[in-house]
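I am attaching a structure below and will ask some questions about it afterwards.
The excerpt is restricted to a subset of chains, each kept in its original location.
Which chain is which? They are A and B, in the order written, and residues in each are numbered from 1.
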Amino acid sequence: MSGIPQDAFTPSPEHHFTFGLWTVGNPGRDPFGDPVRPPISPIAIVEKLAGLGAYGVNLHDNDLVPADASAAERDRIVRELQATLAATGMKVPMATTNLFSDPVFRDGAFTSNDSRVRSYALQKTMRAIDLAVELGAGMYVFWGGREGVETNAAKSPQDAVKWFREAINFLCEYVRAERYDLRFALEPKPNEPRGDLFFPTIGHMLAFIYTLDHPEMVGLNPEVAHDQMAGLDFSHGVAQALEAGKLFHIDLNGQKPGRFDQDLRFGSEDPKGAFFLVKLLEDAAWTGMRHFDSHAYRTEDEQGVWDFAAGSMRTYLILKEKVARFNDDPEIRQILGDLRARGAGPRLTWSAERGRALKAERFDLPAIRRQGYGYERLDQLTMEILLGVR
Amino acid sequence: MSGIPQDAFTPSPEHHFTFGLWTVGNPGRDPFGDPVRPPISPIAIVEKLAGLGAYGVNLHDNDLVPADASAAERDRIVRELQATLAATGMKVPMATTNLFSDPVFRDGAFTSNDSRVRSYALQKTMRAIDLAVELGAGMYVFWGGREGVETNAAKSPQDAVKWFREAINFLCEYVRAERYDLRFALEPKPNEPRGDLFFPTIGHMLAFIYTLDHPEMVGLNPEVAHDQMAGLDFSHGVAQALEAGKLFHIDLNGQKPGRFDQDLRFGSEDPKGAFFLVKLLEDAAWTGMRHFDSHAYRTEDEQGVWDFAAGSMRTYLILKEKVARFNDDPEIRQILGDLRARGAGPRLTWSAERGRALKAERFDLPAIRRQGYGYERLDQLTMEILLGVR
């Protein structure tokens, strides 16, 4: 990779880095411009990523099998991919359905006003689930790119919630009936390509899961860029999902807030936010896949695509090393230890007696009002670790 | 109010309009400027709002009772307010605690790193709950204005979730122990005054509720401005809460996306969004309070404050009338009827047989791809109703 050294930041399969076929395969088309790169075959992608140290690839049904392929063609394509996977040791840990490119989904898939579309979306997903299982995936992602509106006159948002729930419940039952070992990860996004998408953030999607028939089968696939589009602190949302046992998968990339979906190389924007995300995942020893859902700049040729892929993994490992450095820094440990001592009161568990006692307690408010928390110093130390001068 | 006519848009108590003492009482201080208006006493506020047609007032503990009041002063103040309520017929349907102004809460209340602060916040809330019940409130709002961080180095977001849960669970038990007839409504906000607040949107807060010990006691108090600060479609979030049975209270105001918390007069920004919100509430025959959590521009004197209050209610009623007009419009009914016909397929309830049949179904995709949905026309009709030319 144009001289990137085989150093401490060299990825290997144990790091569980994955890429979508659609990410490194992105040809650089955008709303104002034509493709700039020729397609790369799935086989070539798998081989190249294996060489770069990735763990696996993920795919939409149509990333691999063209929509109009015959059954025989489909089977041949799948066999070829399986052979390459076997040869390279690469996995397909996650798969998903493309429910957004075909004009048939222009008003939504599971939430289209047309019930035929809702049914067809289910069918397409059932078939894609079969493919996913055939390729060994244990995780199935749902991103509802068309589940939204441009005008609220068109659709009741309560109906949309109900339709979406109906679909996920149906598909949970399908997986159970087929005895597939497969869990679902739902991916929220606030807008684009629709004006407003239903379940716009981690929070909305997490809340929805509790209303399902089989909530234990369903978790989240949060994406950095999607919550940052809404200006939210991504690591807070991920932490809430993690604390609730619902972080099933994650999409890593970069994004500037308040604009179009950029899908930039992980860590190339807001490295501080990326650091705290890596810290959250690593401190929790989270075992899921580190999936990069992003693509190379449109300025790039194929070499740039592989630079992008290599850089994504490398930056994660750089940040992971910084997390260890933060956790070991004596001054930071001192500051955090002091804070923890302040926070070390007994847990606030209710009893009638505890309630009475607390209600009558006297607090030295003037002293508490005066005390500072030392967060400027703590944050400066954090930045110096991030900037590599500490 | 300076000539606003007693017409079809005249508010009366049956409309359930309420204002916070802190809203009409806002003296116009902001980060860059001093107060511009003298304080108005709670008594004067209640009397004036009664004259304008409001149903009631809501309050923070310290809006009514100064923090350093003696028990006797407190009781006198409460008795005076009760007398005015009785005389005017006004209610106090909701109350809340100020857990953000005092420097003691500078690092949070329920999520402060200092356990003494977490305890004190509980104590202050227990006492404020007593006051709320004494004044007849059935709803208790929690807005955690300081529950957040400027730097993620300072606090684990998972700890913050746990601490916040501990506090709400504790207070639920308190209400149960006291046999109070009181429900809790949690109010999310993405940021300001902290850099990032935990539980930043309706979705995050709704998800949190499912993890409580007594989720049935707890719902949401969404605020228009807060979700719009993050650029989210407010009516979608409210619809999700409503569909989940969790819309307990609502804060109406106005806001431009992507900027500081403006708390503008309801309907004065994004009247289209306000229309669809009113439509959602009225179509659902939602029985909760229409609370205005906003304030007059800082340019105004006291007359401007009452203009602001009157305008808030009047605009709601104007929009309510437009909702009826939308629902009765023959062309709109035709379009929506046609759409509903498309959507009128059978519900997608799982059975093994249904799954098999669906998987094998043939869809006329070319025909579905070609069809348009008529949403431009539908939206134009909506705008013409909104603009009063239809």
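What we mean here is this: a residue touches a chain if its C-beta (ideal position, glycine included) is under 8 Å from a C-beta of that chain, and two chains touch if they have at least 3 such contacts.
All values reported here derive from a predicted model rather than from experimental measurement.
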item	value
Total copies in the full complex, given that 2 are placed here	4
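Basically, only the chains that are shown with their structure count from here on.
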item	value
Centre distance in Å when chain A and chain B are each reduced to the mean of their C-alpha atoms	30
Residue numbers on chain B that touch chain A, as the complex places them	102-104, 106-107, 112-120, 122-123, 126-127, 150-154, 156-158, 161-162, 166-167, 169-170, 173-174, 177, 188, 190-191, 196, 198-211, 230-233, 235-237, 239-240, 242-244, 258, 276, 280, 284, 326, 332, 339-340, 342-350, 352, 355, 358-359, 361, 363, 365, 368-369, 371, 373, 375, 378-379, 381-382
